[in-house]
Every structure is written in C-alpha cells, then in structure tokens.
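Report on the structure given below.
Every protein chain of the complex appears in place save one, which is left out.
Should a chain be cited, it is by its letter among A and B, assigned in written order, with residues numbered from 1 in that chain.
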Amino acid sequence: MISLLRKMRKTGRVAEPAPEPAAGDTVPAAAELGGSVQIRHIDAGSCNGCEVEIASAFGPVYDAERYGARLVASPRHADALLVTGPVTRNMEVALRRTHEAVPEPRLVIALGDCARDCGVFAGAYGVAGAVKDVLPVDAEVPGCPPKPEAIVEALRGLTGR
Amino acid sequence: MNAAGASLLSALGLCLVSALAGATAPRRVRPLLAGLGTACAGAAAAAAGVAALAGQSWSAWLPGVLPLAGARLALDPLGGMFVAVTGAVAVCAAVYGIGYAKHGVDGRVTQATLPLFLGAMLLVPVAASVSTLLVAWELMAVTSLLLVLAEHARRPAVAEAGLWYAVMTHLGFAAIVAGMAGFAAGAAGESFEQLRAATLSPAVRDAVFVATLAGFASKAGIVPLHVWLARAHPEAPSPVSALMSAAMVNMGVYGIVRVGLDLLRGGPSWWWLVVLAMGALSALFGILQAAVASDLKRLLGYSTTENMGLVLIGVGAAGFFASCGDKELAGLALVAALLHVVNHAGFKTLLFLAAGSVLRATGTRDLDALGGLRGRMPYTTALFAVGALAASALPPGNGFVSEWLLLQSLIHALPTSGVAGAVTMPPAVGVIALSAGLAIATFVKAFGVGFLARARTPAAGRAAESPPTMICGMALAAACCVALALAPAAVLPALSHLVAVLLPGHEAVGGVVTLRLADVQGTMSPLLIAAALAVAAALLLGSVRLVARRARRPARLWDCGAGPMTPRMEYTATSFAEPLQRVFDNVLAPESDLAVTPTKESAYLVESIHYRARIPDRIERRLYDPVLAAAASIGRGATRLANGSIHRYLAYGFYALTGVLLVLAVVW
Partner (left out) sequence: MTGLVGAVAQVVVVAVGSPLLVGLMRKIRARLEGRVGAGVLQTWRDLRKLCRKEAISPHGTGWVFRMAPLVLAGTALVVASVVPLVTTQSPMDGVADLFAVAALLALGSVALALGGLDTGTAFGGMGASREVTLLALVEPTILLSVFALSVRVGSTNLGEIVTAAVHDPMAVISPVSLLAAVALGVVTIAETGRIPVDNPSTHLELTMIHEAMVLEYAGPDLALIEWASGMRLFVLLGLLAGLFAPWGIATAGAGPVAVVLALVVLVFKVAVLGAGLAAGEVFMAKLRLFRIPELLAGSFMLALLAVAASYFLA
C-alpha cells in the first residue's frame, strides 16, 4: 500500500492537458443532453482495433470522462451507441434491438472506417452493410483505427464541453 | 350473564349448528351454510374476546358436561385475547372457505369438522380446570387431525403428514397430561383457582413447568418439536392451514403463559432462559429453513415456527425479567410477545389464504413453477404483498411494530438483569436481527419469484383470479393487518392492561399516534412513518412528473439483443436462495445426487445427467430419523419372535408360566 501511495505521488497527473475544443463540430441533437453523455459500446463485427483505441480514449492519458462522457453497462442507461466494425449479418438484428432499447433522445456514433463504409470488409459475404445502412448515424469518426484524440474530439462534440 | 359470556356461548352454539349444517345440508349449499355459520361463530367469539379484554369477566360451572368434576369455563383478559384472535382468524378463513370449498373440500366430514375445530380452539383458552383444558385440547387435536387428512385420497404425502401430526401432538398431549396431573395432585384440586392458590415444592414446580412446556411448545411448533408443523400445515386445505398456523399454534403460547406466569406465578430464571433459548433456536432455524424452501406453504409453515420463536423470546424475556424483579421491563416484553401473536395471526392468515388462492388457480405450491401472477391475479397479488410486508417486519407493516417493542424490551435489560442478562440479551438481539434479515430475504423470494415477472410454467400462465368470497376473506385479514400496522394503539392499551394484571405493575406502552414506552425511553410512530413515506413518494412522483419531458414507453426486455428470453432463463426460488444456502451450508447441510448416464457407444459421451438437490430438515434427520430407525429395527427384530408357528407360541406360554412359578417359588 505504501509503495502504491509512493507511486501515485511520483506519477502525479497522467492526463494530458485538454486541447481547445474544435469549433463547429457539435451535434445539434446532443444539445438536450446538457453535457452528460452515457455511452453503450457495441461491437457489430469489429477486428477489435477500434476497441483498443476506445480503451485508450477512456484511459488516464486521454481521459474522455472529464468531458462528461462515460461508458455504461446497459443500453437503458445510455444516450449514445458507439458502434464499431461493419455490421455483420449476425449482429444486424441485435444492433437494431439495442438501438430500440435506448430511451429517447438517442444518438449513434459510427466509429472507425469499417463502421462508416465497411472498410476492408466491404462486399464480404457476411457483412450486412455499414452502420448507416441499419441505423440513423449522428456522428462519425474516421480512421482505421481512429486515434484516441479523434474519438475524444467526437465525444466532445456530443457533450459540448 | 354478561355480554362476554353470552357472545361466547352463542359462538359455541353457532359452531355446533354449523357442524350440523355441514353434516346434513346438501352438497350445493353445504359450504355456504357451514361457512356462514362458522364466520358468525368467529365474529361472536371475537366479540366475546374483546369484551373480556375490555374488563368483563365471566365464569361457569357445568357439572353435568364432564363426568366427576364437571366442566369449568372462565373468560378472563388473557383467555379473551386468544379467543378474540381465534375468532377473527376464523371469520376470515370461513368466508374464504365458502369459495374454496369447491376445490375438493366440500365433503361432509370436512365441512362438519371445521366448526368443531373452531369450537375446540375457543374452549382451550376459556377452560378453567385441568380436566376441561385437557378435553378441549384433545378435541382440538383430533378435529385438526381430521382436517389435515381432508385431501388424503388425492396425495399420499397427506397421510404421512397426518401420521407425523398425530404422533407428535399426542406425545405433546401426554406431556401436558403428566404435567397438569402432577400439578393438580400437588394442589389438591383441579380448578385453576385451586392451582393458583397451591404451594408446591420447587422440584414439583420445576417438573410441572418442564413437562407442560414440552407439551405446549410442541403445539406451537417450537424447535426441536416442530417437525410435524412443516409437514401438516402445507398438506392441510388452505383455510385449515390458516386456522392452524394463525390460531392453533397460539394455544401453545397461551399454555406456556397461563401455566408459567399465571398458575405457577413465575418461577426461577432458568425456566425462562430455557424458554428464551428455545425461542431463539426456533426463530433462527425456522426462518433459515423458510429462506431456502421453494414450496410456498412449507415456507409459510417454517415462518410460523420462526414467529412463534420470536414470541417465545418475548415470553422468556418477560419471565426472566420478572424473576430478576424488573416488573416494568417484564411487562414490556410480554406486551411485545402478545402483540406479535396478534400480528402474526393477522398476516399468517392472509398469507396462507393467498397461498391457497394460488394453489387453487395453478394447482401447484412450488415457487419454481409459479411467477407472473401479478397480471392474472391482481387482487391476490396485492393482498399477498400486504402480508409479505408485514411478515418481513418492515415498516409500514404490522410485524415491525411488535418486533420493535421486543427489541426495545431486550436492549433495556442490561442495567438491571445482571450477568445472566448481559450474556443472553446481546445474542438474543442478534438472533432477532438475523431472523428479521432472513425473513426479508424469504418474503422477497416468496413474493418476487411467486407473483412477479413471468409465468415459469403453462399452469401458472393460465391462472385465474379467485372468486369474490375468497378475495373477501383475504381482504378482511389484510384490513386487520393494515389497521394493526397503522394504529397499534387500538390494541396496545388492552394488552398492556392484561399484562398489568398478570405481572402486577402499570401499563407498559402508551400513546395514540406515537408509541411511548412507559418505563424506558423509546418512541416510535408507525402511523407517522407511513404518512411520511406516502408524502415523500407523492412529492417525488409529482416532481418527476413536473420535470419529465417525455412520456413513458413500453419496450422489449433488454435481452442483450439476442432472441426473446424464455421463462427458463428467469431466476427461480431455488437459485434465489442459493447464496444464502451457500453461506449457511454448515447449518443446512444440503444434499445432492448427481447421476451421469453415458451412452452405450462410449463412456465419454453423456446421454443424460440427473441432478437432484434437496435441503432436508436437519433436526429431523439427526434427531428423529435415528429414533424412528431404531424403533423400526426393534420392530423387525421382534417379528422373529412371532413367526406364526403355533408350537412356538405354546412354548412361550409354557416358559413364561414356568418362569413366573420359579420366581414365585424363590421370592415367596
């Protein structure tokens, strides 16, 4: 315990200083949420590259939580769905149902190139389409995988902070 | 004759008339006539009891009724309280029984015995001599046995339960006969007045108390004499279960209080510490078994053992404090115990009747097969919820009030009751607390698994609400529970008064809206707590409505996006209780068998797996089974002596005669 305490003191604050929010990137539908966005993450067929970057975005260095975003355990508690990967045939119905389970107002973020336009999986036999073919998408984060900075910036667009 | 006596005699008369109606009326109107008669008898008895509590006393000597001594009856406040409780329970059960009778219990024997059972139960607390008490007691045992056996043709378990009940109740009766006969012999008279006036040697007093305690405790379902209760109460028809569990077990408490505190005028502190220990053991063991039971009526039966245990903790504490000379605290403990008798009668009637509705509607008592009754049986569900709230001793239920009083009497004991009190009271409080906690778990399970969520079997999904008479019977019991919960001051003065007569002192609890303890500091207001809760909930509802912008929306259950969840995925009563079962593994000693059948082709491929888990009653397993097994093996050994050969029997006769002659020759 003492060593942990010493380590805490030595390490101090890991989080990088918050960059200036990019102007004009806010999502209008998110205004009603008032600076608090609970996020349910759905892997609709991702290669897990995006998941690693999401973990970094919520890790100590980028600390997306300071802008009012938080990952939650149930779509009932969520305001936004963070969808990664192309929507595979097996996940299509589940994705729709998850969206249905989120109380209004609800947002959908397509994270990564696969979620935006199927990426390298475009045309594959198991893929039903991009996220926007299944659900109305409110925000997109490009990249394969997207950088944590980009994820954080998109989330700040939702929380407005 | 005053009002109390007149009502009591009319109640007894109505019992006889209803029994006659049950025995002779045609099947079509039989339940209605017998039920209405019994309900009227119950109402008259309740009136008699209330009159007696209010101070009217009545006594009678009927010389011709019983041979030799005649029957002596007397109605005093203590007996009046039990008469009133029994009468009120009978009203609910009888009204309910009119609708329930079509469920296969409208036979002549059952319909005629039920009023007789009520009459016997009314006679026990008004009996004023040993012989009257014993006759009434045995009448109560026999009539209740007949009622337990009402459905013996349909389920083999009924006969077994009846056998257990018959044996246990008669062992208890033998103990009471021995104790009371010894008492009467020492007192040179058998009326209660002569018993009160008697001066006995301490050894005789000890023997009388221990013997009667054993007998009365077996009727109250106290551990380790409880084994009949958890069998007989579930197997009896539900109105009978209610009468047995809410009224008949009280007679055990009545007997202990009557003999210990009234006729023997208190005793050494070890008597009462034994009572307290038996109560604590029963409370804990009963509720632990209830917490892991998945048969609804068995669960309620074990809960009766728990509640009678709590009552005995109060009675034991009262006797103990009285022996320490602290009459005020003794009065408080006894008031708490008696109030708990009243409260338990209210909610246990309600719960058993509601369980009967479920049984009638679904054909099962197994909680693992129920669920989803909320929508199909809304009244039964709401009424069961009232009973479950009371039984889990949470505010604003009535069970909370009496447990609060009980705790107050125990925690104020330390300064005055010496080392014995300092050693016994903390564990007693711990036992009450743990049993209260486990009662919460038990009734969350019974209500949450049994009535909420979705039906686990098609039978539960087809359930239909009970007929109006059954709902009416339950609603009466629920109204009593609510009244007792919000206005305990309606009965507390009468109980305080009766206790002040029994243990000379002043009245222990006062106050109308807020309960105030007379001799120790302590106040609590059940009515204001309920009102505060209602106001807070209404305020919250209003403010949520005010700030909410969107309407409520129905949606699919969150099933992780997969297909719809089947009822098999729900938590069952067994799985709900599994953590508790694991925590109390050493006490409960659950048993399980696992049989794996491999396929013919290979020993590594499994064809079927049979898993069977059960939680036996450990006291029955450890205490009774060896005795039964020994008796059975002696019996089997004895069969070798009698193998049917006439020569052998003649030889026995010859040897016996020779032996007797030899003995005589030597001794003479």
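Throughout what follows, a residue touches a chain if its C-beta (ideal position, glycine included) is under 8 Å from a C-beta of that chain, and two chains touch if they have at least 3 such contacts.
This structure is a prediction, so every number in the text was calculated from the model and none was measured.
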- [ ] Have a look at B:V429, B:V501 or B:I619 and name the one touching the chain we're not showing.
- [x] B:V429
Open item on the list: With the missing chain put back, one of B:S201, B:Q521 or B:S592 would touch it. Which one?
Closed with: B:Q521
Task: Full-complex contact with the absent chain, from A:Q38, A:S56 or A:T98 - done: A:Q38
- [ ] Quickly run down the residues of subunit A that touch the omitted chain.
- [x] 1, 4, 8, 11-15, 18, 32-36, 38, 60, 63, 65-68, 70-74, 76-77, 79, 101, 103-105
TODO: Spell out, residue by residue, where the missing chain touches subunit B.
DONE: 291, 371-372, 374-375, 392-395, 400, 404, 407-408, 411-412, 414-415, 422, 426-427, 429-430, 432-434, 436-438, 440-441, 444-445, 447-449, 452-454, 514, 520-525, 528-529, 532-533, 536-537, 539-541, 544, 547-559, 565, 567, 569-571, 575-580, 582-583
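We take it that only the chains that are shown with their structure count from here on.
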Task: Distance between chain centroids, defined by C-alpha means - subunit A, subunit B (Å) - done: 59
TODO: Give every residue of subunit A touching subunit B within the complex, in rising order.
DONE: 74-76, 91, 93-95, 97-98, 100-101, 103-104
Open item on the list: Quick check: in the complex, which residue numbers of subunit B touch subunit A?
Closed with: 550, 553, 555-556, 558-562
